[in-house]
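Please read the structure below before turning to the comments.
A protein chain is absent from this complex, but the other protein chains hold their places.
Which chain is which? They are A, B and C, in the order written, and residues in each are numbered from 1.
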Amino acid sequence: MLKYTLIPLLPLLSFIINILFGRNFIKDKAHWIAVPAVAGSFILAVSAFMDVTAGNVVNINIYDWIVSGDFHVSIGFLIDQLTSIMLIVVTSISTLIFIYSIGYMHGDGGYYRFFAYLSLFVFSMLMLVMANNFLLLYFGWEAVGLCSYFLIGFWFHKKSAADAGKKAFIVNRFGDFGFGLGVILIFLTYGSIDYVQVFSNAGSVVGQTINILGTDYDLITVICLLLFCGAVGKSAQLPLHVWLPDAMEGPTPVSALIHAATMVTAGVFMVARCNPLFNLSHTAMNTVAIVGGLTAIFAATIGLVQNDIKRVIAYSTVSQLGYMFLALGVGAYSAGIFHLYTHAYFKALLFLGSGSVIHALHDEQNMQKMGGLKKYMPITYAVFIIATLSITGIPGLAGFFSKDEILYRAYLGGDTGKFLWLLGTVAALLTSFYSWRLIFLTFHGKFRGTHEQEHHLHESPKVITVPLMFLAVGAIFAGYVGIPPLLMEHGDRIGEFLAPVLGHPHSEGSHAEEMMVMAGSVLVALGGWFIAYRMYIKSPELPKKVGEMFKPVYNLLFNKYYVDELYSKTLVQPVIKASDKVVLGFIDIKIIEGIVNGVPALIGAFSRKFRQVQTGHLSNYGLAMALGALAIIGYMIFMK
Amino acid sequence: METTDLVGLSGLRLIIPELTVICIALILLLLELIVKKKEVMAAVGIAGTLVALYGTFKLFGINGPGQAFANMFVLDGYANFFKLIFYVNVILTMCISLKYMAVEKASYGEYYALLLFSTSGMMIMASAADLIVLYLGLELMALSTYILAGLMRKQLRSNEAALKYFFLGAFSSAFLLYGISLTYGLTGTTNLKEIAASLQALNIADSPIVFLGLIFLIVSFGFKIALVPFHMWAPDVYEGAPTSITAFMSVGPKAAGFAVLGRVLFEAFGSMHVQWNAVLIPLAVITMAAGSVIALAQSNIKRMLAYSSIAHAGYMLLGIIAGTPGGLTSTVNYLMIYTFMNIGAFAVIIMLRREGFQGESIDDYMGLAKGHPLAAALMLIFMFSLTGIPPTAGFIGKFYVFMEAINSGHTNLAIIAVIFSVISAFFYLRIVMYMYMKDPKEDVVLTTSYSMNFALAITAVMVLVIGVFPSLLLDLVRVSIPG
Amino acid sequence: MVPLSWYIVLSAIVFSIGVFGFLARRNLIIVFMSLELMLNSVNISLAAFSHYLQSMRGQILVFFIITVAAAEAAIGLAILIAFYRNNPTIKVDEINLLKG
Partner (left out) sequence: MENIILNQLSYPILTYTVFLPVAGALLLLFMRNAGLIRVTTLLTTVATFVISLPLLTNFDKTTYKMQFVERHEWIPSWGINYFIGIDGISVLFIFLTTMLSVLSVLVSWKAIENKAKEFHTAVLALEAGMLGVFVALDFFLFYIFWEAMLIPMFLLIGVWGGPQRVYAAIKFFLYTLVGSVLMLVGIVVLYFTAGGTLDILTLSSLQYPLQLQFWLFLAFFAAFAVKVPMFPFHTWLPDAHTEAPTAGSVILAGVLLKMGAYGFLRFSMPMFPDATRMFVKPIFILSVIGIIYGALVCLAQKDLKRLIAYSSVSHMGFVTLGIFALNAQGVEGGILQMVNHGIVTGALFLMIGMIYERTHTRVIADYGGFATVVPWYAGLFIILTFASIGLPGTNGFIGEFLILFGAFKAQKLYGVLAATGVILGAGYMLWLYQKVFWQTPDPDYGPSGRHPVRDLDLREVVTLAPLIILIFWIGFYPNVLLSYMHASVEHLLQDVNMSAYAGKETLIAQLKEIF
């Protein structure tokens, strides 16, 4: 009980202490509080994991949160296989990144603030994954959004950073809007929002419909899609992906932890968590899969031409998240979670690596101004290579196992499955290409930056490189918990471990097919490397040529399909304009205020008019009286 | 016995208060030859009034209405309560007059005598059970008031006010007489009770001629209580007359007018309730409307209060329209409250008047709260009371009247009334706004005196106390007017 | 034998003449006289009524009216003179210092 409570509590304490006393007392000692806290919850997480493997799943209520009429929800934790894995991922990566940040954020004015927010984030993320009901999940969900808002806007004096933070929060609100309604609908459907109750009688409402604006829809589908809205927002899937690339305004450790490894995968976690519901709705499943597949390829294409090193990785994150949803959509939940878990390591590694590069170049992020760094920063280069091999799915590294699993499951998923598999494979090709492009541009060739930059080039300090190495180890070996049966009987240990929560994949295929898929993915991985090699090593002038050749395509990709512009033109600007010109300017000031001030003005006018009657002439007054009397008499006669 | 009855000496007992007031008035006339200090005269006047007040309360005890002088004079709770109003009115007026009349250089001894004569006239009106007595009382009141209005004979405004008041007053009493003659002609009597009886007996309740007579009566009473369109004199006279007299007039004659209106309509023409209601309802509406609306545009506070008093006449009329004893009670109650708050307001106005400074323009109230917080606070109380905002007495008055109107099924009338009371709120607030929310142009010096402070204290306290503990007044009213 | 109605009509006419005079004439004195006319018209009707009803009240009231009218005249003229001292005019329509 206490143990589990402590897991999220430690980071929370670290936050409270740092935020209250950091400014005046702790200052640059902030990590002395934050790191032990998160490390502590890592250790606790491991022990929790042990408990689960030992077979006792925990579901505890701490206290009643909201009680109103028949609505009842409590603060409580559910620690099962899925949660325990997430706990490991979150706490382990956090710990490493905290350590990394000590070096990376060294000397920053807001050092204490940084660790405070980071701790708060870890707390929120842990609440998110440990929740045992939807509302508490929603709590963590919004809380991590809050932290990402703070951390993206960490350097708030930069307008770009401030805007990005705001954008991230508001875009997410669109998703949460749906998510919230989903939660409400779940309660109204199942009379409870505790996972256990809901999932246990998930099937009870199959076939029921809900009437929206006169048309009936399948109830469960509606619920699932509403929940998925949240996932789309949080995990930056189409069409709400726009916030994630901008989120790179935040410090690199943030990008690594929040916008690669953990928070953005919350959507995946949530969908996996709700698999009993999703399983009941084909429509929902297909939506998830297709959105995932499209996002994967969509983001990958953008990634091809970006020059900002972090943005490339950001788009690759979006695309990888697409992969995960693809997996969930085809019912391979464990595969999705597996990829989530491996991805956490190699993507964190990529980000931190790029962070190390940026650090060395004094906040230079444009790859066109880099090059030939491998001789200056060998370690960074090495880990980069490992990460890239892993993400591109070279056999033997973590990425390979998970990605292959996903493609295979997709392939088995009927016609839509085949199509998705195709998407996935193409995306893999692109991924491999831009990942290598990144490597070649950054580390090969000769340095294209300024002289004093070159002068200061150096490998990053231990405190930065050591976590990189740890992550590298993860990026290599993390995959070995999920070796496909083809290569090793009962190799898919993670799948089996998660089975109690996520169930077994629906369909099994032949070895031949599996081989085929595997080969395909390996092939495209190499293909991608080859093209990149041709273009950036053999003939560095080629990229320009190609760019010229497909100018429109290039522009389209380079401008990210103009999605931001589209939203700004069709949504943001109109609303702002309307609210200013129409709502405030016309309705409020003209109409309502017009009436409110008009009536008194009218009365005033009457007043000034009627006082003229009082002429001051005696005879007029007498006349008034006489006429009054006459009028009454006339009135009387009229009445008769 | 025979003989005494023939002379009606037994009746003398019932008119002791009137006699007292008149005697004091006469004494004051003589006293004027001896004493030069006006304070003395005021003191005597007030003392005399208090004696009369005491007399009235002794008589209050008599159970059932006491008749006298061949039933021409009646002494019942109704009359007594009105007399109470008149006493309060005249006492407070004397209190606020002292310094003021000196400032106006019009402190003549007969001023106090006239106040008392006028008051005695009102008292007679309140007790009149016969149209003849009613006429005499009314003229006694009116003639003295004409003079009072013109008392500042060096000032043209005062002259003009008196002139207009006189001519229009005479005009209206001509209407009254014509009405009386018609009524007399058809019913063969001038005694209110007998009129009612013969209306029944001869069954002429719906004869147009009778109604014509009634209309003429209503016109002349409407003149006294300033109903639109018989109100035209009010603003001019209120503005021109000495402020203390304005205060006096805004309460006394109005109350007296209501006294006779109520008595005549209820006692004599009770059977014609439907007809006279048909006349009074439109009158009430236009009175409230004109009063509240026209007041908005005024810049002279006396004139503004004149229109406000017109509007208030409209509200009071609701009680009469209700046509029930309760309604009458509510009107009387309103009048009592109105006495306090209105005289209070005028008292503050008077304080601003000093050598070479009129203090009648609303602008003169700018920033009064800075220099004289207490005076401003008092004015604030009176203004909110006139608006009818709790916890002031004004609210109780309005509430009671609306209550009776609604109870008798005139809900729409009540709604109209409340709407106009909101409109009227605007010009009362404007005074408050000027006092508290503007900066003073020149620093105002107040002319105060003990009597003035006394009057202010009484009025303010009563306004608040009645506002919080209405029962104190309500119970009194209800016993004096058996429901 | 003159019927009652004649008196009533006469008094009505006289009253109306008085009213008209009050409203139409511009000379304060004449306005004042119109007032007296109105009062006397009432006296006529009252006297007539009282005779036909064989009751004294009407005639008593007539005496009262005459008395009061005298007092009224005295006061009215006094006010008029006071006014005339400050503003030597007796034209009704020149008296509008107070208005609005």
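By our rule, a residue touches a chain if its C-beta (ideal position, glycine included) is under 8 Å from a C-beta of that chain, and two chains touch if they have at least 3 such contacts.
Predicted model only: the values in this text are computed from it and were never measured.
**Q** The chain left out touches which of the shown chains?
**A** When the entire complex is considered, the left-out chain reaches A, B.
**Q** Which candidate, A:Gln208, A:Ser579 or A:Gln612, sits in contact with the chain we can't see?
**A** A:Ser579
**Q** Given that one chain is not shown, which residue among A:Phe121, A:Phe139 or A:Phe433 touches it?
**A** A:Phe139
**Q** Which listed residue, B:Leu59, B:Ala414 or B:Val444, touches the chain dropped from view?
**A** Considering all chains, including the one not shown, the answer is B:Ala414.
**Q** Would you indicate which residue among B:Val40, B:Ile281, B:Met403 or B:Leu446 is in contact with the undisplayed chain?
**A** Of all options in B:Val40, B:Ile281, B:Met403 or B:Leu446, contact with the hidden chain holds for B:Met403.
**Q** Residues on subunit B that touch the omitted chain in the whole complex?
**A** 369-370, 373, 384, 389-391, 395, 399, 402-403, 406-407, 411, 414-415, 418-419, 421-422, 425-426, 429, 432-433, 436-437, 469-471, 474-475, 478
**Q** Can you list where subunit A touches the absent chain?
**A** Subunit A touches the missing chain through residues 19, 23, 63-71, 75, 135, 138-139, 141-143, 146, 149, 153, 156-159, 162-163, 165-166, 169-170, 173-174, 177, 180-181, 184-185, 187-188, 210, 212-213, 575-576, 578-580, 583-585, 587-588, 592-593, 596, 600.
The criterion applied here is as follows: only the chains that are shown with their structure count from here on.
**Q** Just curious, how far off is subunit B from subunit A if you go by their C-alpha centres, in Å?
**A** Their C-alpha centroids are separated by 79 Å.
**Q** How far is the middle of subunit B from the middle of subunit C, if each middle is the mean of its Cα atoms, in Å?
**A** 26
**Q** Rounded to a whole Å, what is the gap between the Cα centroids of subunit A and subunit C?
**A** Computed value for the inter-centroid distance: 98 Å.
**Q** At least two other chains touched by the same residue of subunit C: list those residues.
**A** Correct list: 22, 31, 95, 97-100.
**Q** Which positions in subunit B are in touch with at least two other chains?
**A** Where subunit B meets two or more other chains at a single residue, that happens at 163-164, 167, 171, 235-236, 298.
**Q** Looking at the complex, which residues from subunit B come into contact with subunit A?
**A** Subunit B residues touching subunit A: 163-164, 167-168, 171-172, 175, 208, 211-212, 215-216, 218-219, 222-223, 228-230, 232-233, 235-236, 275, 278-279, 282, 290, 293-298, 423, 426.
**Q** Note which residues of subunit A are touching subunit C in the complex, please.
**A** By the definition above, subunit A touches subunit C via 611-612, 614-619, 622-623, 626.
**Q** Once bound in the complex, which stretches of subunit A touch subunit B?
**A** 600, 603-604, 606-608, 610-611, 614, 616, 618, 620-622, 624-625, 627-629, 631-633, 635-637, 639-640
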